[in-house]
Every structure is written in structure tokens, then in C-alpha cells.
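A short write-up of the structure that comes next.
The complex appears here without one of its protein chains, the remainder shown in place.
Naming follows writing order (A and B), and every chain is counted from residue 1.
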Amino acid sequence: MIMQAFNGISLGSILLLIALGLAITFGLMKVINMAHGELIMIGAYSTYVVQIIFSQYLPATMFDWYYFLAIPTAFVVAALIGMLLEFTVIRHLYGRPLDSLLATFGVGLILQQAARSIFGAPNVGVQSPGFLRGGLEIIGVTLPYIRLFIIALVVISFLALAWFLYKTRTGRKIRAVMQNREMATCLGVSSRKVDTITFAIGSGIAGIAGAALTLIGPIGPTIGTYYIVDAFMVVVVGGVGMLMGTVVGALGIGVFNTVFEYWTNASMGKVLVFALIILFLQWRPSGLFSLQSRSLD
Amino acid sequence: MQSFGARLLERKWLFIALILILIIMPFFLSDFRTNLLGRYLAFAILVIGLDLLWGYTGVLSLGHGIFFGLGAYIMAMYLSMESMAGAVPDFMMWNGITELPWFWMVFSNPIVAILGAIMVPMIIATILAFFIFRNRIRDVYFTILTQALVLVTVTLIVSQQNVTGGTNGITGFSTIFGYSLSSPVTQQILYYISIGCLVGVFFLCSLLVNSRFGKALIAIRDGENRLRFSGYDTSMFKVLVFSVSAGIAGLAGMLFVTQVGIISPTMMGIIPSIEMILWVAIGGRGTLIGPVIGALLTNSAKTFFSETYPDFWLYFLGFIFVIIVIFLPGGLMSLTQKLKQRGGKHEKQAVSTEGKETNHSAVG
Partner (left out) sequence: MKNKQLVQKEKKPTILRSDKISVRFGGFYAIKEFDFSIPHGELHFLIGPNGAGKTTFLDAICGKTKYTEGTLTFNGSVNLARLKEYEIVREGIGRKFQAPSIFPYLTVFDNLELAMKQDKRVFPMLFSRMKAADKSKIEDMLNLIGLKEQRNVIAKTLSHGQKQWLEIGMVMMQEPNLLMLDEPIAGMTEEEEEKTGELLLELKKHCSIIVVEHDMDFVRKFAEKVTVMHGGQLLCDGTMEEVQNNERVMEVYLGKKGDDSHAEAL
């Protein structure tokens, strides 16, 4: 049982990392970014490339340290590509969630195909750093270090994001635009800049998620699509515009998924989680948390 | 803007011309090509329902692959049973199943199978839509949930491989209602049946969107809350339209499987489901005829590209998505519209106050 809870939290934390970027961009720009999964993929391949560079050009003793360079690299690469995406495509689609969904899906296809052209279609493996092998033994169960490391990574990323949003000037601007775009613009906030920064950060976090996923298994061009639907479910359950909703939604879906899968099997687990989400929405149609508005639409 | 009367006429003529071309095509194409075109016809039927839902009502479904797939699977089960004459399919035998499960047996009757291929998707769509729309869940959430439905259903079908055929799907049928499926004559008949269904579905949906009901759908797309405050229970309208479009998708799936001879989860997954949306967008949403042309063109292009430059197809598909949404939200039909307007500028001004009926091609 402890093991199930642990696995659930582990899955939930990965979902959280992926869903954070989605929730922010949806809350801020009313844009659904289907290419988010491909930003994860980019983060994963960045890690792969850093690993190759380390193993080829640096002494073997240095190898284990590659991961600490890989995380920021994944963040930066994904953030830059996200910025480019925002600049070329997304900015045309503010406030049009359905259209943005379709256009970014197209972008996702292009990125996937690009990854196939560069790295080949088969999955590639990334070797985890040596110090993450093994696990921590507590009351008879072994908690793998890799999973613990991922949870820690998520917690740190989340706290950094929360600090950024709530304690910095830029973060305050982001929240202002999120709550009332017109008003914030009138008060001199450049919403263009805010959008770009936010989108880059959301993409960067997806990159970190990609780096984390390399620890769990081999990576391929479609690795993002595997997680993206669940991450969207997190946004639906958590509501938009609130970090807390995303946290509760991610952990909830992660834990229920693991528990249901444990009781039944992988596919029935998914069916049950889906049914549970529909039921949940009967009770909370706009998710756990949501900003209220007085306008008609 | 042109007068609606003239436009309806043109759209009607466009459609009639298209149907005539489709009817004579088999005389010019090889059996293989005719069969391919027949599959595209199935898609063309499907997108009419999708356009009713998205183009007119403003509800985007990324889950129509499932309804298409259900129709196809139900027909496939029937065809298998007809061909096996009581025996179980290979994949069941390998898994040690000697008796057909109940949800196969139900469809051993051809009439039940044909009705089921349409009704089962409708029932599932109704249940899902009822629970989502009843509570005014955001439309975007609905879209996301339909995509989750795809993931869940595909996972389920794959995992229950001893009764569904898993990733390989169901295949290996030899006859339909006693006629050999491999004979070119049967395939041609199926091709013409598909044309018949296309005409029927198109006609019904045209009636629907030009009626008062159709105006209500457009009103839902452009101002659902306002319509609610005009005394309409808009949720139920959306449930009905979603259900109808799911039924049309089921019909399309049924026609598809008879002409392709196989149905598997990859044909109903996330990417096929969203590709269907692209066909609608390329042709021009909210026009009915546009999506039909979109489906036929895109699929022909896909076949051409995947035969010659397989790697480029996905790039191409991706770019088309981006370009259509950003630069040409009205699709190909808006291009013809622009051309026409350039041709007849004075007419445009003259009719703006005289037009007899509604003009609702505009895309929000």
C-alpha cells in the first residue's frame, strides 16, 4: 500500500511538472498548447545529447555529473523553442483556445517528425547517473532513488515557480495579466512581454519534465503524447489560473491512476480514472479552483 | 456578401458536380484506385457530421475516431462471423477462447449490426455529452475530454486483445451478405452505396442547418449564453448534435471497413481523430460542402505523398494545420468566396439589403 501511494505520488509529480506549463499558458493566454508534449520530448533529447557529449569528450569519472548540466540545458533549449513557437504561431491565436489547439497540434507533428529525422525513429536510452541506482529501504519497501530524485526535482521546480510568480515583479505582472488583461495593459504592463516570458517558462518546465523522463525509460519522438492527455486532465480537474489546483489535480490523478491500476489492470485503471473525472466535473464543473468572472461569456 | 439564394444554388451545383464526377470516376480508375476513393468517401461522410458539430455549433470533438472505429468494429465483427460461419476468429483461438463473447453474438444478425454501427456510437456520445454539457463544462474541457475518451477506448481495445484482436484489429473477412468481398463488382457496388450515403447525409444535414434548428445551432456557436437567456436549453441541443454526428461517424466507419477489410486501433486513435478535424478546416468549416471536398482532397494528397515522399507527409500535415488555422480559417471555401467577391463587386453591394435569406457561412 505504501508502495502504491509512493508510485502514485511519483506519477503525480511528473504530471504536475507537465501540467504546470499547460495550466499557466491556458490561464494566461487562453491558449491550448498541444505541442507541449513535444517540448517534453525536446527536453528529453537535450538530456540525451548532453549525455553523449559527456561520454565522448570528457573523462569517464565526470560522467555522472552530466545530469546536473542536462537539467538546465533541457530547460533552456525547451524555453527557447517555446519562445520561438510563441513568436511565430501562438501570438496569432490568443483567446482562441480551439484554434490554438489545432495549430499547435500541427507544430507538434512537425517537431516529432524533426526528431525522427535527427535522432531516428527508434527509442534511445539515456543512462541514469550512477548515484541514482538502488533505493532507500523504509519499513520493508524499497523506494528507488530515481523516483525520489524526480519527486525532489518537481518540488524544487514548483517552489521556484511559485517564488517567481508570487515574489518577483515579473511574477506579479504575470498574475495581473492573468486576472485582467485589459486592466493590466492600461496600468502599463506590457502584456506582449509577459506572454512571451510566461510561455518560455512553461516550455522550460516541460523541458525539465523531459529530462526527468529520461531517468524512467527510453525516449522517442512520441514520448510527449504519452503523457500529454493525462496532463490535460490535470488542468481540467485542477482548474486554471491557480497553482494549488494543478498540484491537487496532478497528485489526485496520479494516485487514483496507480491505485485503480493496482486493483484492476492498466487499461481498466484508465477507464475508471476517466469515469471518475467525469463524475468529479458533475460536482465541480470548472475544476477545483477557478477565477470567477462577471461577463456573459 | 452574396444573396443566400444564389449561394445555395452554387453550393448545390458544386455538390451535384462533385457527385457526378465521383459517379463516373470508376470508369477511369483502376479497381485499386476506385477502392481507395471509396475509403475517402467514408471520410467525406464523416466530416459532414463533424462540420455540423464544429462548423455550425462550435463544439470541437477530438473523439470522432472512436465513433468511426465503433461503427467499423461492429461491422467487422459481423463480417467475421459471416465469413467464419460459427467458428471463432484466429486471434480468439490463439488465446484459447472457443466461444464468441456476447457482444459479438449480438451483431451476428446483419440488420442489428448495421443499426448497431450507427446506434452504439450515438448512445455512447449521448451519455458522454449529457454529463459534460449538462453542467456547463467549458467547451475547451469538452474537447480535451473527448481526446481522453480516445486514449481510454484505444487502450481498452488493445488490452482486451483476446476478444478484440488487440493492436492487429479485426480482419480476414471474405464475404458480405453472401457476396465475395474480393470481387471488383462487390467493391464497386459498395463504392456506389457510399456515394448514396454521402448524398443522403449531405441532404439531411443541409435541411437541418437551413432550418430554424440550424439557426439555433449558429446562435449557440456565437453566443450560447445569450441563447440560454432567450429560453433555450442549449445543452440539450449540443447533446443532440454531438449524438447525430457520432451516428454519422459510425455509418462512415461501417462503410470504411467493408472497403478496406480491416479495422485496428491505429485507425481510430488520437492522430486520426484530429486529422478528421483538419479535413473540415481545410475545406472550410460551416459550409458542409467544404469539408467533403477537404476530406477527398487531403486524403488523395496523403496517398500521393506517402507513396512518393513518405517522410514529408507529416511535415506537410503539420504545416497545413498551422497555415489553415492562422491564415485561412475559412478554408478553401473562403477562397472561392473571395474570388467570387472580387468578380462581382457591385453585386455584393446591391444584395446586402435585398438578400432573401440567411447568410451563415461566416466563421467565428
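Keep in mind that, in the parts below, a contact is a pair of C-beta atoms (placed from the backbone, for glycine too) under 8 Å apart; a residue touches a chain by one contact, two chains touch by 3 or more.
Because the structure is predicted, anything quoted here is derived from the model rather than measured.
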Candidates B:Leu62, B:Met77, B:Ala219 or B:Ile263 - the one touching the absent chain: B:Ala219
Candidates B:Phe103, B:Tyr179 or B:Tyr232 - the one touching the absent chain: B:Tyr232
Touch list for chain B against the chain that is not drawn: 1, 208, 211-213, 215-216, 218-219, 221-223, 225-234, 236-237, 240, 352-360, 362, 364
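Just so it is clear, only the chains that are shown with their structure count from here on.
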Rounded Å distance between chain A and chain B, as computed from the means of their C-alpha atoms: 32
Chain B contact footprint on chain A (complex, rising order): 26, 32, 89, 92-93, 97-103, 105-110, 112-113, 116-117, 225, 229, 232-233, 235-236, 265-268, 270-271, 274, 277-278, 281-282, 285-286, 296-297
Partner chain A, residues of chain B touching it in the complex: 60, 128, 131-132, 134-141, 143-145, 147-149, 151-152, 155-156, 158-160, 223-226, 270, 274, 277-278, 281, 311, 314-315, 317-322, 325-326, 329
